[in-house]
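Excluded from the complex is one protein chain; the other protein chains are retained at their positions.
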Amino acid sequence: MVELLDVINVGLFAAALRMATPIAFASLGGIFSERAGIINIGLEGMMLTSAFTGVTVSYFTLNPWLGVLAAVLVGGLLGLFHALLTVKFIGNQIVSGTGINIFAVGFTAYMSQILWGSRGASESVQGLKVVSVPLLKDIPIIGDIIGAHTPLVYLMLIVTVLSYIVLFRTPIGLRIRAVGEHPAAADTAGINVFKIKYLCLLVSGMLAGLGGAFLSLGHLNLFAWGMTGGRGFIAMAAMIFGKWMPFGAFGASVLFGFADALQMRLQALGLLPPQIILTIPYILTVAVLAGVVRKAIPPSNYKPYVKE
Amino acid sequence: MAEEIPELNPEAKLLQELFARLKLGLRRILPQIIAILIAFLVGAIVLLATGYSPLEAYSAMIMGAFGDVFGIGQTFTQATPIIFTALAFLFAFKCGLFNIGAEGQLLVGGFAAALVGISFHGLPTFLHVPMALLAGALAGGLWGFIPAMLKAKLGAHEVITTMMLSYVAFYVTGYMVNYPYKAPGWVAQTVPIAPSAELPRILQPTQLSASIFLAVILAGLTHYTLQKTTVGYEVRATGLNPTAAESGGISVKRGMIVALIISGAMAGLGGAGEVMGVHRRFIEGFSPGYGWDGLAVALVGGLHPVGVLLAAVLFGVLRSGGMVMTRATGVPLDIVFILQALVILFVAAPMLIRYLLKRGGFKW
Partner (left out) sequence: MSIAIEMSGITKTFPGVVANDKIDFSVEKAEIHGLLGENGAGKTVLMSILYGLYRPDGGQIFVNGKEVEMDSPSTAIKLGIGMVHQHFMLVPSLTVAENIILGKELTKNKVLLDMNRMLNDVKDFCERYKLEVDLKAPVYTLPVGVQQRVEILKALYRGADILILDEPTSVLTPQEVEELFKAIRALKEQGKTVIFISHKLREVLAICDRITVLRRGKAMGTVKANGTDQGELAKMMVGRKVVFTFEKERVRAREVVLNVEDLKAFSDRGLPALRGVTFEVCAFEVLGIAGVEGNGQTELVEVLTGLRKPTEGKILLDNTDITEMSPGERIRLGISHVPEDRHKRGLIPDFSVMENLILGSHNKPPFTKGRIRLNFEEASNHAERLVKDFSIKTPSVDTPARHLSGGTQQRVIVAREFSRKPKLIIASQPTRGLDVGATEYVRKKLVEMRDQGCAVLLISADLDEIWTLSDRIAVIYEGEIVAIKDPKKTSEQELGLLMAGGKRG
């Protein structure tokens, strides 16, 4: 007999925080991009490519941290590429992002086939080990939820706080917000609008890279075809739900992470057909978007900035 | 003394005009052609870097696509659903909307058609086929209606909602075909549809079906609607400048809803065509990403129905030729996806092409 406690327990909340991590990373990446005035639909593809890169590097070097580093670099590179296409070459932002997504799926499957002879899944690799934070894990209940995770989860929490500080308490953050909302004003104030956009997209890609690295190295310890499963898009919904604020996006990511964790539990318990359960995160995303978007004003009109 | 220029006779004048038009048309699609060439170039680099010969791979692809009846049949069979999804993306795009959920709309359309196909027996073909097609269109239209309403009433960005619904469609149809409608056996598929719901095969012994005629007709209809009707005028106006369109009395919200419903219906029709013409049942995973191909084809086709037809054939070549290439050379089929993505990326940035041309010394 399946009891409620089998589903809803401390483990679920810990899992929720875990599954929130990739979404939160990508969501923060989305915030940096959109605050600078560029829509980054390619978060999904950046995450996927980074996930693959992380596993590949870990496979060859037997060091998961090098894998994480590589994932971040590759993500950043893709971010710069997106910036190049949309800023310098004034390409359509959504088309460019979609191109990156399709490229990621094809490229990772292709290379997966080459390296491991299977486009479905790679071999297992060294993943990140779970760390127990000494004082934290002794707190009753809360300690069980946040006391022991792979380091990337804690990094996500730190990055969330850092993102807020950077965006709202530093000069560069002020400039980023100006560039996104009114690039002409920033330009006449002597700010290099294009440099800021490139920088933000680099950061955006790198954060997506961290999200991808978590999925492959911090969670499953392998690469599977399409393993991001739409999380890049869900991260965008989290970003909108969070009104383009780091803490808001984090909260929304936790909500989606919860749905993800719940879905996995329900599947493991075999209560409902897997396909139905699998739709939960996606339907939730649509519901959130439907309920929230009215009141959310984007930080930019995303028009490419052209100088005479 | 100036030379006497002879008067051209009418036939020559016609030819001259034809050439002028061709030149103009070529000039218009030059960026796309260059994008395709560059994409194939980069693809060649990827192949080389991973130990394959681009020459072998590409020639295997072309031979596979056109070498024999089977190849040609496969090429056009693969091109058919892509035409539908490309038109779907195109139509929404002309209204300023990004429908990237064509894949999901195709799936629900296919399933709805399958449902009608298996639920009725003894109906005459001229009733059953239109019913099934209509079901496909309605289902796809519904799948476009939901994001349409969310966008119109609540401003929810259709890129995310159509994408999410695509996943939902994938899982819901997956559920349907694994549980309630599963046919006995190992494969996740429905029972075959009644023969009265089938679309005839037109090129024996290949799978090419009459669905391709539907696709071509739809392309023509799309062009006509956009250019020659009030609906098309309003759709284009809304896509180009919604504020001016609104001032001109066009209901932008209604236009968006209509555009997404029609867009979804087109993709749904494509799914129906596949189920009724090619597979004659709904099989899980029958679409290897036709929705995504559609996006690329719409862009490569310069967002013009005629271009869509041409580009769809190109992608049909990639897919059918790709399958042969994989069998013959061992190159993973995913190189096709990579080529597709590269084409999209290069087509996305017209300035990029211009920049590269300038670098290469050409004036544009």
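First chain written, first letter: the chains are A and B, and each begins at residue 1.
Criterion: a contact is a pair of C-beta atoms (placed from the backbone, for glycine too) under 8 Å apart; a residue touches a chain by one contact, two chains touch by 3 or more.
A quick note: this is a predicted structure, and the numbers were derived from the prediction, not measured.
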- Per the definition of touch given earlier, which of B:P124, B:G185 or B:G249 contacts the omitted chain? B:G249
- Task: From the listed residues A:L80, A:V131 or A:L174, report the one that touches the chain absent from this view.
- Result: A:L174
- Residue numbers in chain B that touch the chain omitted from display: 228-234, 236-237, 240-241, 243-251
- Task: Spell out, residue by residue, where the missing chain touches chain A.
- Result: 165, 169-171, 174-175, 177-178, 181-182, 184-191, 299, 307-308
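Here, only the chains that are shown with their structure count from here on.
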- Could you please state the distance in Å, as a whole number, between where the Cα atoms of chain A are centred and where those of chain B are centred? 30
- Item | For the chain A and chain B complex, residues of the former touching the latter | 41, 85-86, 88-92, 94-96, 98-107, 109-111, 113-114, 119, 229-230, 233-234, 236-237, 240, 273, 275-276, 278-279, 282-283, 285-286, 289-291, 293-294
- How about chain B: which of its residues touch chain A in the complex? 46, 50-51, 98, 100, 146, 150, 154-157, 159-161, 163-165, 167-168, 171-172, 174-175, 178-179, 292, 295-296, 299, 332, 334-342, 344-345, 347-352, 355
